[in-house]
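The block underneath contains the structure these notes are about, expressed in structure tokens.
Just one protein chain is left out here, and the rest sit where they should.
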Amino acid sequence: MRVKIGGVTSLQLDRVRRSFPSGPTVIEDLNLKVDAGEFLAILGPSGCGKSTLLRMIARLLPPDSGTITTSPQHPRTAFVFQDAHLLPWRTVLDNAALPLELQGVGREQRYAAARAELAQVGLADAEQRYPAQLSGGMRMRVSLARALATSPSLLLMDEPFAALDEITRFNLEVQLRELWCARGMTVLFVTHSISEAAFLSNRAIVLARRGCAVILDRPIDLPAERTHALRSDPRLGAHIQELFAAMEEE
Amino acid sequence: MRVKIGGVTSLQLDRVRRSFPSGPTVIEDLNLKVDAGEFLAILGPSGCGKSTLLRMIARLLPPDSGTITTSPQHPRTAFVFQDAHLLPWRTVLDNAALPLELQGVGREQRYAAARAELAQVGLADAEQRYPAQLSGGMRMRVSLARALATSPSLLLMDEPFAALDEITRFNLEVQLRELWCARGMTVLFVTHSISEAAFLSNRAIVLARRGCAVILDRPIDLPAERTHALRSDPRLGAHIQELFAAMEEE
Amino acid sequence: MIKRVLPPSIPLLAVIALMEVAVRQGWVASYLVPTPTAILKAMVESRVELAEAFLKTSAGALLGFALSTVGGISAAVLLSSSRTIQRSFYPYAVFFQTVPIIAMAPLLVIWFGYGMRTVVASAFVVSIFPVIANTLTGLLSTDPALRDLFQLYGASRRVTLFKLRFPAALPQILTGLRIASGLAVIGAIVGEFIGGQGLGSVVDVARTQQRVDKVFAAVLLASVLGLALFGLINLISAITLRRWHASEQS
Amino acid sequence: MIKRVLPPSIPLLAVIALMEVAVRQGWVASYLVPTPTAILKAMVESRVELAEAFLKTSAGALLGFALSTVGGISAAVLLSSSRTIQRSFYPYAVFFQTVPIIAMAPLLVIWFGYGMRTVVASAFVVSIFPVIANTLTGLLSTDPALRDLFQLYGASRRVTLFKLRFPAALPQILTGLRIASGLAVIGAIVGEFIGGQGLGSVVDVARTQQRVDKVFAAVLLASVLGLALFGLINLISAITLRRWHASEQS
Partner (left out) sequence: GSTSKIRLALNWKPDPQFGGFYAAPFQEAKLDVEILPGGAGTPTVQMIGAGSAEFGVVSADELVVARSMGNDVVALFAVFQDSPQGIMVHAERGLMAIEEVFEEGTVALQKGLPYARLLEKQFRFDHVKIVPSPGGDITAFLADPLFAQQCFIMSEPLQAKRAGAKVTVFPVADVGYNPYTTVLATSGKYLKDNAATVESIVAAVRSGWRAYLANPKPTNDKMHQMNPSMDAATFTEVAEAQKPFIENEDTANAGLGSMTKERWKKLIGQLQGLGDIPAAIPADDCFRPV
């Protein structure tokens, strides 16, 4: 189910292949269509090619063959990488403001936006610290704030919450979902947590260990508004069961 | 509950304090006693000082004041860091064999041990790859294999499974528990997954956001053998509830 | 302060004492190595001449150093832009290192005239290569993940250069400058052998007058100049890297 | 193969063509810059003398380079062992860079005699500093997390040096050697001006005889020697870094 379709991005992958030198083919003839405004959760065993897939969609890596088309052709993309990837010589604030800086946003404005996102992820106090002075989870949160500050139309997230404690994580999940509802962006969300996938998304896919084929593709039929109450909802449980079964088969 | 006490390590922290230059005090007067052979799960909000605590116990960081005593004084310690920390110029096999190499174990023997652990974490195929050619989860698994290959008497683990898919993770949890039963080592296990903490440990503590005080310290009274069946056991559920409540309070 | 000044002066004092004793005891002939007191005397006696020469050499070395900083960094930027360009031109940079300035004296004088400009040209030619080599290695070593980040947010080559690759390469660029600073001094002095001024000229004359004391005095002043430049770069290094780079953290 | 050889030869051919035309057209006087054909003629005519000189210079430069590689790396290891040692002795290393060898000629001749030993000493003195500076920066830049890893597993300083800090510093050490290789050649030639043999002697004699063609021929041979050393280091760099370091991946 879709909430808003405004200025969002749809994408389509056709027979996409990708391998790395001296390794087996990671992604073999993958076909995938993501509608504008979808919140797609991507599950799959470690090493199956999820990060590679996101990097190809972000045009950081070309496919060996096949095509990836997005509409619009150059969507405003943000990416929360699997690792935080902060610039060690910049403070937390300057790291969070980086994408805006690169996009030419003025100083005041980008600091305001970055500050707002840092507050959201609970780092208002840590603005002036350097990455080396942060804990692992704090670094990931800076990286999260950095991505969200850009108001993307396509948001790629690679296990963004894996390094966070469950309370923070649950809160951020709810916030992310609210943001998605409000801004109406397309989200591709790689996660290892099956319950997180089911809780957050409108559609979840499970990828195969070899070849990265889509072995399960399910819409998640749950209320648009996802609150903590939903966590114990049996409908969510059913989805989790199904996804878990698909993962286990692999 | 304890299974074996053999050549294991007990440890005691007395009024341990630690702060970093130009930051608030991270750990304030922490007292903690861990018996030999315990499997202690450590929970706490992101940035509260869990990694700092483990690093002090491993003697990689001195406390500002207070004492940390272990018995024996120099236990054989292994550490799975929050990040993989692999040597980029070494293959997966040579990375996994590194601690044994440093301890002077012969070539054949250390490769055999490393290979066995790599197989356990599902990386038998990737032996000859370099870290840059691995996925995030694979890197973490190498780091896991590296620690386990040393047969430690004190095993410190800092969110070792956070980057793994749930199936792999569940399997590794069971394996770790078996290993602990068989080898009888002391394990300190930092995790953000409350259910994981309850499933694995014999005792769980929750640390406070400020000052890193122990705000909850509970033995986990569950059967010694932890199988997948236990995951739906209501006793586990009760523990999870309790831990969750404590975390949420924070 | 004492901790900063004392250690470096101990070896100096030791060398001075040893020299004084060695010469006075006749272990080394005084026409070969002067006593430190003789050097001091020469410095005081010829203070006006030496001060003037020192200023001239300083000006030449500084200008040459500034040129090779700018030129070397620019060249490295160019070389780093493509493998083909690197293959095509990097080898020629080696030429700058291996050509004996003295052999090119006529060309220098004819192209740059007599005096300061020849001195500057010589300092430049002699000191540019380390800047090129170190900057190039630095620029080529940028973390690919961070490069992806910049690409994702649409940073131009220029912006990526200034906001990512330069700062990341800074520790290595500074090392290049450390090397270049000393070479600029020696380059200036060799240029002065040709162009006839400054400390080079003093050395040239004092040599034929068997004034070892004065030769050493001039050489010592050249070293002081080199040390001043070196100290300046260390200061810049400490200020810029202190917050984030391992090499400036104790 | 063609892709490797062609690009570097284009600028060379361009320069050769330009030189030939410039001199033939009288834009540059032929007693200042010889035509490439004149250089070639000089090379052929004096082939025996030049070949012999080339071998002598090669031997001197190589020996000096080997000494400064070993000496420079050792010195850097020593300097890296403590801040105090670094503060005490690093400044003195600068001395090696700023002392004009010509001014020290009498000392060299008296201590090392005429001939090869003076040449080697000169090559050594001139080329050691870049090795020290680059190795030191490299050694000081080791990732602290990896240092922790080695400390944890009880690695001695020596083992940490060889298995961690050296490999990690390798890209920078190799850059230092790239710089040192060219300097060793120039140092050898300057030493030959004093000690009287090899290409230095050829340049010296040809200069007094105003034989620019022969001067250029000798200088060119010195560059060839420098390039050969440079190529050797590039080869070592490609082999050792190809698998894991960004600077050798295209």
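When the chains are written out, they are named A, B, C and D in that same order, and each has its own residue count from 1.
We adopt the following convention: contacts are C-beta pairs under 8 Å (C-beta built on N, C-alpha and C of every residue); 3 or more make two chains touch, one makes a residue touch a chain.
Fair warning: this is a prediction, and the values are worked out from it, not measured in the lab.
Though it is not drawn, the left-out chain touches C, D in the full complex.
Taking the complete complex into account, C:L32 is the one of C:A17, C:L32 or C:I239 that touches the chain left out. The chain that is not drawn here is touched, among residues D:A22, D:V109 or D:V159, by D:V109. Checked against the full complex, the candidates C:V109, C:L140 or C:V185 give a single residue touching the omitted chain, namely C:V109. When you scan C:K56, C:K214 or C:H245 for touch with the missing chain, the hit is C:K214.
Residues of chain C that touch the chain left out of the display are 29, 31-32, 46, 49, 102, 105-106, 109-110, 113-115, 192-196, 200-202, 204-212, 214. On the side of chain D, the interface with the absent chain consists of residues 29-32, 105-106, 109-110, 114, 193-196, 201, 204-210, 212, using the contact rule stated above.
We take it that only the chains that are shown with their structure count from here on.
Where touching is counted per the definition, the chains common to chain A and chain D are B, C.
One inter-chain figure worth recording: chain A and chain B are separated by 28 Å, centre to centre, where each centre is the mean of the chain's CA atoms.
Centroids built from CA atoms put chain D at 16 Å from chain C. With centres set at the average Cα position, the gap from chain B to chain C is 50 Å.
Across the assembly, chain A contributes 83 as residues in contact with two or more other chains. Listed for chain D are residues 143, 245, each touching two or more other chains. Chain contacts in this assembly form a single closed ring in which each chain touches exactly two others. Residue ranges of chain A in contact with chain C, taken from their complex: 55, 58, 60, 77-79, 81, 83, 85, 87-89, 98-99, 101-103, 130-132, 150.
Interface residues of chain D, counted against chain C in their complex, comprise 3-4, 7-8, 10-12, 32-33, 83-85, 87-89, 91-92, 94-100, 102-104, 106-107, 110, 129-130, 133-134, 137, 140-144, 171-172, 174-175, 178-179, 182-183, 185-186, 189-190, 193, 200, 203, 207, 212, 215, 218-219, 222-223, 225-227, 230-231, 245-247, 249-250.
Put simply, chain C touches chain A in their complex at residues 143, 145-146, 148-155, 159, 163-164, 167-168, 170, 243-245.
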